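Heads up, one of the protein chains got dropped from this complex, but the rest are sitting where they should.
The block that comes next holds chain A.
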Amino acid sequence: MTGDPHTLAGAYALDAIDDAEERRLFEAHLDGCESCAAELREFQATTARLAMAAAEAPPPRVRERVLADIRHVRQLPPAVPDEEPERGAQVRTPRPKRWRRAAVAGLAAAACLVTAASVGVAVGERQRAARTEAAQREVASVLSAPDARSATGRATGGGTVAIVASASRGRVVVASSGLRTLPSSRAYQLWLIDAAGPRPAGLLPGDRDRPVVAGTWRPSDRLGVTVEPAGGSARPTTAPLVLLSPA
């Protein structure tokens, strides 16, 4: 591990340490460092709030499947002290003994969660406006990036697609005009394409005058637009109408 382990709590709470050995070393450090352990507890309650801020109700079929599936899934018994973490659990936390009770933090997080859940049920105008504003700010952030690059192209069948991409922001802004109207069963889907192939990057909104932000943009990427089923595809099923690489 390079650098001071005390600074790793942030990356750990963000689940941003992909090196298993580095993770293990930090977990060992947690066992002996109460200040890092306490900090991490707060940090994980904080990052959970980021998840709640992005709340989006899954389709009801997911609920049906989950509730049907658990009837066939055996539950694990409680962990015995000092046992290695369960392989499938994928939750990396230090030994429970190191954790003081933090019910208050949980309370704050859960209170927020209820708000997020309610938002998921009734997406009111206020939330729509907030979302639009957030999107606008993200657009502005890409457009103002010092390394922003742009490209514009004519789409097969008519219309224009313009992009502004920033590697430092890791995002690309996509704006279109004059694309032909699609039947409701179809949608314009964006792709980020590099040597490894296309990655799905979202759908163009119905009101296509609104620019959208897609990511994660890498410097070697090109952007493609295809016509797909309304729900989007995992891989392109039609030829791209336009392919753009910013210069």
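Structural remarks
The working rule: a contact is a pair of C-beta atoms (placed from the backbone, for glycine too) under 8 Å apart; a residue touches a chain by one contact, two chains touch by 3 or more; residues count from 1.
Here, contacts and distances are computed from a predicted model.
Of "Sugar ABC transporter ATP-binding protein", "NAD(P)/FAD-dependent oxidoreductase", "Electron transfer flavoprotein alpha subunit" or "RNA polymerase sigma factor", only "RNA polymerase sigma factor" is the UniProt protein name of the chain excluded from the display.
Only one residue from A:I163, A:I193, A:V212 or A:V225 touches the chain missing from this view: A:V212.
Not every partner is drawn; the one left out touches chain A at residues 2-3, 7-11, 13-19, 41-63, 65-67, 69-71, 73-79, 86, 88-93, 96, 99-121, 123, 127, 130-131, 134-135, 137-138, 141, 167-171, 196-197, 199-203, 205, 212-216, 218, 229-235, 237.
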